[in-house]
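Below: one structure in structure tokens.
Every protein chain of the complex appears in place save one, which is left out.
Should a chain be cited, it is by its letter among A and B, assigned in written order, with residues numbered from 1 in that chain.
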Amino acid sequence: MTTSLPPGIQLEKTDDRIMTLNVGPQHPGSGHMRLIIKVDGDYIISCDPDPGYVHRGEEKMAEYRNYIQNIPHLERPVIHDSCNILYPYCLAVEDLLGIEVPERAKYIRVIASELNRCVYTLYWLAIYGIFLGHSTMFMWPAGDREFCIDLLEAMSGARVTHAYFVPGGVRNDVPANFEERCLRQIDYFEKRLKQYENIFYQNPVLKQRTEGTGVLSKMDAIRLGTTGSVLRSAGVDFDIRKKEPYDVYDNLDFQTQVLKEGDSYARSRVPYLDMLESCRIIKDALKKMPKSGSVRTKLKPNPKGGNEEAYRRVESGRGSLGMYVVSDGKPEPYRVKISVGSFRNLICMPYLLKGEKLGNMPAVYWSLNYWPVEADR
Amino acid sequence: MSTIAPEFRLSRFVASLTDLIFWIIVIFTLIGLPIVLIVLFYAELPVIDDKLLTPYLALTWLADPSRTLPIIKSLMHTDFFRITAFPGFGFAALLAAATIYIERKFLAKMQLRVGPLYCGKIEGILQLMGDGLKLISKEIIIPAKADKPIFWIAPLLFVGTAAAFISLIPVAPGWVVADLDVGLLAVFAVIGFFPIITILSSWSANSKFPFIGGIRALHQMVSFEIPLILSLLGIVILTGTLNLTEIVESQQHYWWIIFMPIGAIVFFTTILAELERIPFDLPEAESEIVAGWLTEFSGMMYGLVQLGSYLKLYAFAALFTILFLGGWNGPMVWPPFPQEIITEGIKMGPITMHVPGLPLLDQEMLNGTLWFTIKTIGVILVILLPRGVFPRIRIDLLLHTGWYKLIGLAFVNIFIALALVYAGVLGPGGLIQ
Partner (left out) sequence: MSSAGGIIRALNSGVKHLAVKRFTLRYPEEKLKFVGDGFQFDPQTGVGIAGIKGRHILFHDKCTGCQLCSIACEGIAEAIAMVKVNETWKHNKKAIMPQIDYGKCVFCGLCVDACPFYALYMTNDYELSSFSKEALIYTPSQLAVNPKVDQDVEIKIDKRGATHG
């Protein structure tokens, strides 16, 4: 070969046994990410994830908008879990500007955050079902999301991208008959969730497919820096709502769900158990919420912070979501850095997929609770 | 929308109509008439009342009400009618089309949603026609380095083999396209063709994903053919014949599923694998290998493959009914033809009309067809059910099931059959006849 290739382009060596598969961005099995998989027969030799197809430069764009204008902007990485991604931003800005949040607002925030967690987890579960070929497991969670989305719409006015949290509380109070409607729908929602046991989680075909694949040991999970449900399914008892409680989580009683096996089956079960816990948290919060009170502290127009920085983190549907906000006296933040759970969990993928069969690739890949848009920001 | 369609002008419309009429006349005279005459030259015409029934004679006679029905009855007993309409392709295609629609509505109800709704006035009943028209109007794209002759022929071969399978199935006593003495063995031979066609179509597409899909399909179909054949050996031992009509006739008092439940379960599982239905739809696994061996098919080629697939579904369900559920046997529920119409004619007010040649189809045949259809539809519904309940199985578990568990169960079934025959319970000279 006398011609030299431009830099960055590799020529695929034709080997007898090894085939390179491009599970690319335009594929029913990959989301918005590319996986370059080298396959020998049916066994995966190496897997090279290639994220970055949805990168927009959110963090840079946040430097040109002031603290309130950042609210619709920063909720875009995960549109249906938008309250959870605004939560650490609001907490950090409240630290920077020294704002105190009223009690009723804290309870409303907790309820909205848990509803968002259910909405996101059901969407993730639906796609997990369709990756494994189970079309009913795609339709049932997609339909059951309606109960939570309906409540979020009554609260905030929009089904996705709620733009509901602001530094200082929430933008509006819940409507009049919200509590009774919420209890009714969450009760039915819990009943629907329990139906998933027989058809999905105890289904022998599913168990054979996911048990024992992609095993992540406890030491590896801690060493690789995983977070969220991936960490809790490997046997590590770490939930930010319990370890570093924010808002009123230290007042509510709930358990952290931990499973020990660390395989794909455990990783697919922990978010489901988390959802059942979320229903309990919502019912508890509704009982303990103060019946009246303001839900927002009034801010001065164009709030400015001093020369400070703040870092807060929150347990979102995918793991710990942290925001690091630096201000230098202007109405716009100097730097906003978002640390997302999806991107941190992506590091496991080359390790877990090496030596696996090709048929296990969707089961392991999506069980890492990876949301491509958020990972690329 | 109105910016896309051109404006209506009457002159252009009339011009297009005359163009259409012109081309219809040209094609009819230059191609249609010669084909009809050539076919009539070689086709076998029936003989009625010692006269050879040419089309001209038939048209003359059809005008006479006393001869209409005998002509139609004699046409119904020709081979051509059997192949294309009643137990053959027409009946099967109708049931296959109904199956596709029922599958979509059935799965939708299980998944708490609606399914096809807007196409057609009642609950989307014309959805299939819409899908068929859409597939016909799409462009057929062939990959550049594909093996073109084989790639073009593969869907046609698929439909042809499925049609060959259908021709062996008896629907009512005496109504079968090909009445072979070794019918069951011919079924096994035809089933053996399907993996070949799958591997041909996936290899000729010259692309990675069809390649993986084709290899998986080959593994799956070959490894499940052996339990399929073994599970039916029990029936052959008990009845002593391979002829499908005789197997149905031997089930007049009891169905074979009562004595061979394990064989029925094994056969049912292998049906799901041969049809590539969930949980065994690895060759078409959508989330891993786009669409498996169907990836490169587009337009009507895809439509033909789907048609062949659903014809195969009907044929396997019919086979299950014939072998295990008693075929067309069932209590007589069809009302008998009223005798007064034959002897005295139909009374319409002051006029009495005599229509010789009635009844068109006899009561036994209609009753048999009714029971056969009911049982086949029941089996089809049970085949459709796992699609909504199970995820897709993985290849090594599939091979483990096919080669270890199912063959073991099939052998257990054969031993049960042998025990029943040698204990004198069943078979010739047994306690239960």
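Going forward, a residue touches a chain if its C-beta (ideal position, glycine included) is under 8 Å from a C-beta of that chain, and two chains touch if they have at least 3 such contacts.
None of these values were measured; they are calculated from a predicted model.
**Q** Looking at A:Asn84, A:Thr136, A:Thr210 or A:Ser327, which residue reaches the missing chain?
**A** A:Thr136
**Q** Which residues does chain A use to touch the chain missing from this display?
**A** Residues 64-66, 68-69, 71-73, 136, 143, 146-147, 150, 153-158, 161, 163, 171-175, 177, 184-185, 188, 195, 198-199, 202-205, 207-208, 294-296, 298 of chain A touch the chain absent from view.
**Q** Since one chain has been left out of the picture, which residues of chain B touch it in the full complex?
**A** 1, 3, 106, 108-114, 117, 385-386, 388-390
Keep this in mind: only the chains that are shown with their structure count from here on.
**Q** From the C-alpha centre of chain A to that of chain B, how far is it in Å?
**A** 48
**Q** How about chain A: which of its residues touch chain B in the complex?
**A** For chain A paired with chain B, touching residues are 19, 21, 27-29, 42, 129-137, 139-140, 143, 199, 203, 205-206, 208-209, 357-362.
**Q** Sort out for me which residues of chain B touch chain A in the complex.
**A** It is residues 107, 110-113, 208, 212, 278-279, 281-282, 285-288, 290, 387-397 of chain B that touch chain A.
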